[in-house]
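Here the complex is missing a single protein chain, while all its other protein chains stay put.
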Amino acid sequence: MIASILAVLPAAEGIPNPSIPTSWVLLLAALLFILGIYGFLVRRDLIVVFMSIELMLNAANLTFLAAARERMLDPEGQVYAIFVITVAAVEAAVGLALLIAWFRLRATLDVETAVELEG
Amino acid sequence: MALPVFLILAAGAVFFAANVVLRRNPAECAVHLVGSFFCLAGIYLMIGFPFLAALQLLVYAGAIMVLFLFVIMLLDLRREEPRENPRISTIAPLAMGLLFGLLAVVLPDMPVAVATGRGAVAGAGGAEGGKELANYLFGRHLLTFEATSLLLLAGIFGVVVLAKRRTSRKADLERLLENIEAESRTERKEPPLVGAGSEGVAS
Amino acid sequence: MSDYLFLIPSLPLLGALLCGILHARGGKARDLAGPVANLAVLGSFLVAVLAFLEIRGHEAEALVYEGFTWIHTGTLLLPFKLHLDALSGFMALIVTGVGLLIHFYSIGYMAHDEGRAKYFAYLNLFVFAMSLLILGANLPLLFVGWEGVGAMSYLLIGFWYDKEGGWPAVAGQKAFIANRVGDMGFLIGMFLLFTNFGTLDVAAMKEAPALSGGVATLICLLLFLGATGKSAQIPLFVWLPDAMAGPTPVSALIHAATMVTAGVYMVCRMSFLFVQSPTAMAVVAVVGAVTALLAGTIALAQRDLKKVLAYSTVSQLGYMFLACGVGAFSAAIFHVGTHAFFKALLFLGAGSVIHGMHEEQDAFRMGGLRRHMPITWITFLVGGLCLAGFPLTSGFFSKDEILWETVSSGGSAAYALWGLGALTALLTAFYTFRLVSLTFLGKERFDPGEVHPHESPWTMTLPLVILALLGLGGGLMGLPAVFVEDGNWIHHLLSPVLAEGRPFASEGGHGLDHAQEGLFMVYSSIIAVVGILAGLILYRNGPERMAGLAKTFRPVHVLLAGKWFVDEIYQVCILTPLAALSRFAGWFDLGIVDGLVNGLGRLFQGAGFLVRRVQDGHIQSYAMWMAGTTTVVLAWLVMQLW
Partner (left out) sequence: MDSSLPLILTFLPLAGALGILVAPVRGRDGGAASLWGFAQLIGVATFLASLPLWFGYGPGEEGVKFAFSADWFRFQTLQVRFALGVDGLSVLLILLTTLVSMLVLFSASSHIKDRAREFLFWLLVMESGMLGVFLALDFFTFYVFWEVMLIPLYFIIGIWGGPRRRYATIKFFLYTMAGSVLMLLAIVWLVSHPLTLPGAGGPALTSSILDHTAHLRLPASTQTWLFLAFAVAFLIKVPAVPFHTWLPDAHVEAPTSGSVILAGVLLKMGTYGLIRFCLPLFPLATLDFAPILMGIGLVGLLYGAFLAWAQSDLKKLVAYSSISHLGPIVLGTFALNALGLEGSVLQMISHGLATPALFLLVGMIYERRHTREIGDFGGLARVMPRFAFFLMLATFASVGLPGLSGFVGEFMIFLGAFQASPWIGAVAAAGVIFGAVYMLSMMRRVAFGPLRSEENRRLKDLSLRESLVLVPLVVLFVWIGVSPSTFTSRTSKTLAQIQAKVEQAR
């Protein structure tokens, strides 16, 4: 069983696992992205909204890598992916800090209550 | 032979992602998100980016999700109440469905830019792929790299400033108690756990 | 070119200004107003006499005074030009003469009214406007006098504006607006004249070639509409009886002698035009005759002294227009003259009675005044005789001449019109002596305790006596051919000025000869005597006897006493709908037109609200908008790719 897993590992030559069509990967990324948007729009809990954002970022990452793979494992793609991850990390950190400050004020994370900007 | 494995992993990623969005309890959402990250890491591995897969696991699953879990535990978040006006929750799925349909139609034959010469180096994804990547990272993208480090620095300062306590501890406590009372009054189903909730926060 | 002619209008104008200043100063000065006003009119009268003699003397066709240019625009040239010929000379004599007597009478009548200076100022202004009307050489100048007279009657009728709950002011306004309706016709007539003749100068129009029948008729009818407004004929006579709300000398001057005859003067002045359209003449004659009869019937059932005289005036004016209608313009002017004398006499007599009876005007509550006011009684009797047309009085000659001219004008209509005239003559005689016997004969029907009638001072009775003499002697002016060969002095005087025209004669009418004239004269004297005796006998001792008769013919009495309900008809048919229309206009303007404007404002406001609702504060709804629009854009892109 380990062998089958190891077999999955990319062989040295050419594009690894050519049998996986890039478009499918893109489709997966799209689906993840859409789930992210859905979570962002629908959920009332701010923390879950944050998670949906993370999900969207990952979907973007996947798209980068899929494209990079298509172009013979172009490092450009990987570099962007790395930057995405870094930014996501910072964003999460600052976001959560804000979240805590918010909670300290409101005792709830419900997005519905924040309507001061109403026109 | 790799396709079925990919499909399994993809299905797993989608399943976990769906749960992240649909679960009521934030803690469960976090766990499912971690699961989804693992599946993604697996996919990265399969399409030839082992370094990225590692990074994904290390940074995302390891650092960010831990942070999330930590915050969830710190703030002791309860189950989320369903939204009063279901208006958005009815429209959103339809919109997402439509959007996905569009992407599904468009993405397969998305014209990907012609492969540049450099990428043709065979075996870039292999063990020494990381070295190749490093040369690239610190060569061409040095400026971006430094920018992100600045970003990280700013992030740290930001968090410290935000987390600093402006009001006295006692004032915080009173306000927290008030808020909790207020929140407990608004919770319709569960009985007010005033006792348990308060000493948890006070520590 | 006699330049003293402008004195006739300017003297009363000067008098009016002086009285105005005296009124403004108030106090003792007000008593000066009477004499000043009288002097002004006296001066004007003398000038009129002088001018009249100058014309009669050496056959000078007419005196003309050309002043400054009044209006000069494009082809319209209207100088301030006065023109005195036989017709306007005769009228000027009447206006200033009778006016003078009435001014003199007013001194006594208004002696203790604190607004007397203002009263004399208005009276003088009236004489000024009337003289302008008579002497005006072009129609717009005549029109200035025409409306000026209307305005003055408005002010004088409403002189005691705060008595009887403000009724005089309403009566004054009614008079002015009724005149204005007539003036509309006059205005349009003038416009037509100007477009056809290119000028509005009467003399110039006279020489101009005749107009086509249709246009002439239209113009004459329009001018006649103006005349009916001013001289209170059928459609527009409603204002005259109400005009009695003014002081009695005013009624005498304006509503008997001068203003109301302005219409007749205008028709005679434009006789050269009227003659050109037989249809217009027929209309004038018929309207005159019918008005005479209608007014006569109404006078039968009136109790108020002045109301009876007012309706009698309307009736006599009807006679004058009848005369104009049958082409006997000089007879009309003759009747204007005599009527001015005896009707002014009757009004002033009535004024003296009212003055004596302390503002009591209801004839039913008088009676037996002949013992208390002998002079007034005799002069009133003389006036009554003239009005009734008692033989040999001036009223007899002038009215008889009109009747004779009507019947001798030939044509089938002649006899019908004569019949109407004769019937009205009978009614006139009857209601005149009904009035005389009710007021002066029989026993006193007022309690002598609180009302003790006394004879008026000499300043009031002197004009009565003069007018009585004029009334009696007035007939000499127009003796019919039967008596003296060419005794009709006034006919010779006016014939060069007035056009000759027998509209009906053309229908194969047979001119009657002198013998018939004598016969018809006998008819009218019989009619007069019968009427007088009936009036005396039936009303000798009070109205009771006739009251019974009135009850038997209940509907007729109600109809007549109610003045044929003409006022009510006008109110319902014209005034109320117009008022409703104006209220509707008011609502329409505020609601619809203004509504549209405000609506525009509210439209933008509404649009603003719509947009505002999008900003509802929920982050997720903003995100929703973003997601939505990206989807749409994406879809559009996809469509393009396809």
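Order as written gives the chain letters A, B and C; numbering starts at 1 within each chain.
Convention: contacts are C-beta pairs under 8 Å (C-beta built on N, C-alpha and C of every residue); 3 or more make two chains touch, one makes a residue touch a chain.
This structure is a prediction, so every number in the text was calculated from the model and none was measured.
Asks: Shown chains touched by the missing chain?
Replies: Even though it is not drawn, that chain still touches C.
Asks: Hey, which of C:F45, C:F104 or C:F143 is the one touching the hidden chain?
Replies: Checking the options C:F45, C:F104 or C:F143, the one contacting the hidden chain is C:F143.
Asks: Going by the contact rule already stated, which one of C:I55, C:I134 or C:A169 would touch the omitted chain in the full complex?
Replies: C:A169
Asks: Spell out, residue by residue, where the missing chain touches chain C.
Replies: Residues 68-76, 140, 143-144, 146-148, 151, 154-155, 158, 161-162, 165-166, 168-170, 172-173, 176-177, 180-181, 183-184, 187-188, 190-192, 194-195, 578-579, 581-583, 585-586, 589, 593-594, 597 of chain C touch the chain that is not shown.
Keep this in mind: only the chains that are shown with their structure count from here on.
Asks: Taking each chain's centre as the mean position of its Cα atoms, how many Å separate chain A from chain B?
Replies: Each chain's C-alpha centroid was found; their separation is 6 Å.
Asks: How far is the middle of chain B from the middle of chain C, if each middle is the mean of its Cα atoms, in Å?
Replies: Between these chains, centre-to-centre, one finds 105 Å.
Asks: List, in ascending order, every residue of chain C touching at least 2 other chains.
Replies: Residues 620, 624, 627 of chain C each touch two or more of the other chains.
Asks: Residues of chain B that touch two or more other chains: which are they?
Replies: Residue numbers touching two or more other chains: 88, 92, 99.
Asks: Which residues of chain A touch chain C once you look at their complex with the stated criterion?
Replies: 37, 40-42, 111-112, 114-119
Asks: For a test of understanding, state which residues of chain B touch chain C in their complex under the given definition.
Replies: Spelled out, the residues of chain B in touch with chain C are 88, 91-92, 95, 98-99, 102, 105-106.
Asks: What does chain A use to touch chain B in their complex?
Replies: Listed in rising order, the residues are 4, 7-10, 12-17, 19-20, 22-28, 30-39, 41-45, 47-48, 50-52, 54-55, 58, 61-62, 65-76, 78-79, 81-83, 85-90, 92-94, 96-101, 103-110, 112.
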